[in-house]
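Sharing a structure, written as structure tokens. Questions coming.
A single protein chain has been removed from this complex, and every other one stays in its place.
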């Protein structure tokens, strides 16, 4: 399991070297990289576009391979943006997780999809109607 | 520097626990998570939407703080998708980096933005006209 | 029904006036507008992020109102981009529709979602396996 041994710092350094060796810092500006991440995110979505939510849980090995590559692209550009901005990525991720833990107390949001007002059969969950911006 | 000590595995486990404790596995399906990543990527882009590329390189501390949070959201959903799919994220990232190293040989692409046909002043770089899909 | 009486030209002119009166042509460049459209598209998606495909077909009047506004934003920026580029939007739309009619012959693609290789239960549709890029 590579994930158990690989730090964000190692990945960031590899990406920095890749960009530096190609003299691509001039293109890897924050504005451009934000577009790149969004473009790769759309390529990831493309795999799921016409599937039901259920079908998306049951992928072929070939699909999984392609999807892994798209996800890699998203992470790669995120690493490059962190490099450009001098961001400690783990730090902001851990801080955001803490914020989410406080924002969505487990006893209060368990099993709930929210945005209840957004579909008509909300009657069954009438108690939660006011709460509309939390997110699974 | 947290990045120097934090493995992808640690982040993935924290995210898995967050989702499990809220019984949110039912929402964190691949189709939905691909949408979530794209939505967060757009929120990141929103910060750069009206800036010039140059301005995007010169951000205030407050902007940097907000941008870090948006980037964190992208990574958080990417971790959750990796968890759902059983993906070793570092492995796919490192493999994609190797693929990019071969695809964009540093001596050939150095300093070039490609997609040359896409703007009129391409005359100066006429030798590269055929090469249109490489990426900084 | 306003749609029966409103031409694309009328909408484009109104948008051009809005931009001109605010001296916003300087921001409404193609690069920026492409980001704006993507950002608004993500805001539209946000309404459907945690819904099942079925739930997304059964929206409350309030949701429908919000969704209409997001869709309006996408169209508004598309009009502005057409203005900047001097594009006859109906013309490109009609041309693309013709192209799609030829690309997806109705007798061949009827009722099929394609990208069959992308989920495991593709066995039932084995005859179509090679065809993977068509789109409903």
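As written, the chain order gives the labels A, B and C, with residue 1 at the start of each chain.
Rule of thumb we're sticking to: a residue touches a chain if its C-beta (ideal position, glycine included) is under 8 Å from a C-beta of that chain, and two chains touch if they have at least 3 such contacts.
Everything quoted here is computed from the prediction, not taken from an experiment.
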Residue of A:45, A:67 or A:109 touching the missing chain in the full complex: A:45
Contact set of chain B toward the excluded chain (per top definition): 35, 38, 42, 47, 49-53, 55-56, 58-60, 62-63, 113-115, 117-122, 135-136
Positions on chain A where the hidden chain makes contact: 27, 32, 35-36, 38-39, 41-43, 45-46, 48-50
Contacts of chain C with the absent chain, listed as residue ranges: 1-9, 11-12, 14-15, 18-19, 21-24, 26-32, 34-38, 41-42, 44-45, 47-48, 51-57, 59, 64, 67-69, 71-76, 78-79, 81-82, 84-85, 87-97, 100-101, 104, 106, 109-111, 113, 135-136
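The rule we apply is simple: only the chains that are shown with their structure count from here on.
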Numbering shared by both copies at the chain C-chain A contact, with half separating same from different: same
Where chain A and chain C are represented by their mean Cα positions, the distance between them in whole Å: 23
Where chain A touches two or more other chains at once, by residue number: 35, 38, 42, 47, 51-53, 55-56, 59, 113, 135-136
